[in-house]
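Have a look at the structure below, then the notes.
All protein chains but one are shown at their positions in the complex.
Our next item is chain A:
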Amino acid sequence: MDQTSSHALEAPYARTLEHGSAGRPAIAAGSAPILSITGLTVVLAEQPETRLLDAVQFELRKGEFFALVGESGSGKSVLCSAIMGVASSELRCLGDIHIEGRRLSDVDRRQRAMIYQQPSLYLNPVRRIGFQLRETVQVIDGLSKKEASERAADLLRDVGINDPNETMRKYPHEMSGGMNQRVMIAMALAMKPKLLIADEPTSALDVTTQKQILDLLEQLRSAMAILFVTHDLGIALQRSDRIGVLYAGQLVEIGRADLTARTPLHPYTRALFSAVPPLSGRPRRLHSPAGSLPEPTQRQAGCNFASRCSGTLDICQHTRPALQGIAQQLVACHNLEA
């Protein structure tokens, strides 16, 4: 166990930790959380026993950059669409989602905006960028067409597009993925959201563009809370204040990014961090846990990770662990409770 956690400290993380937390905007600690999720369980409407999300619980404060990591099928996208209020009609959401203390159903949709992994799929292919952005501005701010054009141009400048008028005349297919992602961010900003959900916004971009988009988000975060969904542990660690690890629909660990990377507690988190190839030093065989993520229909009563875990106890087979505070982290593991 100790060996795995020391792996997690290997480069590049060891270095990023040093400057990691420094220079970040202070998170508004005392104020009411922007996003507060309690006991969010998402089931199939047809088969209520099939849980896609199981009692998910966390809070996001203004200025916070929260990275949600987890493998494909762990429920990240379901969580995003539940918060956006656009979950498919085949799903049923139980539990509470509050935005600034108010129930999701009572909250203006404009309080939250979302950007996506493939921005060009989320832009209308046959309308110009200018039309789509101006339309959003007009609907949100009730501006005239001319005022909306100026505001749209300002928004594009805000997201680092230097020739907004040229860009507004283009169609999405005439632009690169990175530019389209900037446009999506500009549209999100037009809504002046309290919460920005970013569902793998940089996964489809090359590394340089990725950095630019991340820097842009970094600039924007002081005015809002950012829920950043990613596969990329490096990004999660470098950019986020806290990391939440989603496994089989359950948040198994939440903690400060630096602490989680240095001392991952949950066996799944340890496995995740030890599966990152080191940038320096002698290459080693990457560790990965046996087995695979259980399908939502095959999840048992006990811990979802029990079948892949090396430290299972009897209790793991029949009781699902809940999130517990251990050191400064929250972990759902029976083995750590003792």
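We adopt the following convention: a residue touches a chain if its C-beta (ideal position, glycine included) is under 8 Å from a C-beta of that chain, and two chains touch if they have at least 3 such contacts; residues count from 1.
Just so we're on the same page, contacts and distances are computed from a predicted model.
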Per UniProt record, name of the chain withheld from view ["Carbon starvation protein A", "ABC transporter permease", "Vitamin B12-binding protein" or "Heat domain containing protein"]: "ABC transporter permease"
Residue among A:A45, A:L94 or A:L121 touching the omitted chain: A:L121
Omitted-chain contact residue, chosen from A:A113, A:A198 or A:L217: A:A113
Which of A:D96, A:E174 or A:E295 touches the chain that is not shown? A:E174
I'm checking contacts with the chain that's been left out. Which of A:L44, A:M84 or A:A223 qualifies? A:M84
Tell me which residue among A:M191, A:L205 or A:C316 touches the hidden chain in the full complex. A:M191
Touch rule applied to chain A and the missing chain gives residues 84, 86, 108-110, 113-114, 116, 121-127, 131-132, 135-136, 139-140, 171, 173-174, 184, 187, 190-191
